[in-house]
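Only a single protein chain was left out; the remaining protein chains are all shown in position.
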Amino acid sequence: MSAFDLLMGVLLIASALAAVTLKNAVHAGLALVGNFLALAVVYFALEAQFLGWIQIIVYAGAVMVLFLFVIMLLFDAKADVGMDRLPWMRPVGAALAAVFFLVLAYAFSAVGPNNPLADVKLAGGLPQALGKLLYGDWLYAVLLVAVLLFAATVAAVVLVQPQIRKARVKPQVLERDRELKEVGK
Amino acid sequence: MSYYLLLSALLFAIGLYGVLSRRTAILIFMSIELMLNSANLALVSFARASGDLGGQAMALVVIALAAAEVAVGLGIIVAVYRVRESTSVDDLAEFRG
Partner (left out) sequence: MLLLLIILLPLLGFAYLGLFGKNLREPLPGIIASALVGVSFLLVLFGLLGGGASWEIKDWLPGIPLSLVLDHLSGYMGLVVTGIGFLIHVYAIGYMHGDEGFSRFFAYLNFFIAMMMTLVLAGSYPVMFIGWEGVGLASFLLIGFWYTEKKNADSARKAFITNRIGDFGFLLGMAILYSTFDTLSIGELREILETSNVLPLSLGLAGFLLFVGAVGKSAQVPLMVWLPDAMAGPTPVSALIHAATMVTAGVYLIARSSFLYVNLQDVSYFIAVIGIITAAYGALSALGQWDIKKIVAYSTISQLGYMFLAVGVGAYWIALFHVMTHAFYKALLFLASGSVIHALGGEQDIRKMGGLKKYLPRTHLHGLAGALSLAGFPLLAGFWSKDAIITATLNYPFGGTGFYIAGLSVAFLTAIYAMRWYALVFLGEYKGSVEPHESPKVMTIPNDILALGAIFAGFLALPEPLWNYVEPFLAPALAHVEVHHMSLGLEWGLITLSAVVALAGLYLGYMAFTRWALPKWYLTFQTWSENAFYVDLVYNTLIINPLKELAAIWGLIDSLLDTGYLALAGVSSWLGEKLAWVQAGYVRVYGALMVLGLVVMLVWGVLR
């Protein structure tokens, strides 16, 4: 565990804690952006360069921006305020999260030692190596993801259409209009 | 490697706490993103440990998925806000009984 690992660990945990506790939504969103950026740095250190860039571009750059757009758009979303109807959820949630962490930690402690040839095989996680995999064994997955993104686009567009309500006309009026049309013919 | 794995577990737990204790839909969503990212971190760590690029490919797919999910999810939140005039999750208590 080097100094770099320690520093990144502290950054990640701090920004995550900030993201889940800050009352101002914009501040929380910004904290989350920080978290994602730190995560990207970690990816670089873990020989996953392509993934690191993708993390910055897509997650920090697109997803979080989207989040911040919506937070700004919806007046109510600016802050996590109001009477908490379930005050007991906080300690209970903390307890559950703690137990969860302990269980996962216990499970992860059984992981074996590193493969010494790892660095060579990974080839730094560069697009060339990753691309060979993606368009080779993982082609099917890539195609499905494409379909999924398409579906998401369509859904997103449909969801935000304004609702046009047809004006409800009284039946007598409809009847009269029809009669008038008959006479007028 | 176990260090980064522990880290991802911790981040996941923090995200979990956020999902349960936040009241606004958007902030819950952000906590979910946090959880997804922690899973990604675990994947990449395993890839680094074993030299199998499949872990990184998987992480890539997860990122794409998360992006799609955010698009649709935010659309839903906006649509619900239009009808309900509120983003508090506690107000959407219709799954009663």
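Every chain is named by a letter (A and B) in the order it is written, and numbering of its residues begins at 1.
The rule we apply is simple: a contact is a pair of C-beta atoms (placed from the backbone, for glycine too) under 8 Å apart; a residue touches a chain by one contact, two chains touch by 3 or more.
Worth saying up front: this structure is predicted, and the values here are computed from it rather than measured.
Across the complete structure, the visible chains that the omitted chain touches are A, B. Contact with the chain that does not appear here is found for just one residue of A:103, A:126 or A:144, A:103. Contact with the chain that does not appear here is found for just one residue of B:20, B:42, B:61 or B:74, B:20. Contact with the undisplayed chain is limited, among A:92, A:111, A:133 or A:155, to A:92. One chain is missing from the display, and on chain B it is touched by residues 16, 19-20, 23, 89-90, 92-97. Take chain A: the residues that touch the chain left off the picture are 85-86, 89, 92-93, 96, 99-100, 103-104, 106-107.
The rule is short, and it goes like this: only the chains that are shown with their structure count from here on.
Against chain B, the residues of chain A that register as touching in their complex are 1, 5, 9, 12-13, 16-17, 19-20, 25, 28-29, 32, 35-36, 39, 42-43, 46-48, 50-51, 54-55, 58-59, 62-63, 66-67, 70-71, 73-74, 76-77, 79-80, 82, 84-86, 89-90, 92-94, 96-98, 100-101, 104-105, 108-109, 111, 114-115, 117-122, 125, 129-130, 133-134, 137-138, 141-142, 145, 148-149, 151-153, 155-156, 159-160, 163. The touching residues of chain B, when paired with chain A in their complex, are 1-7, 9-27, 29-31, 33-34, 37, 40-41, 44-45, 47-54, 56-57, 59-61, 63-72, 74-79, 81-82, 85-88, 90.
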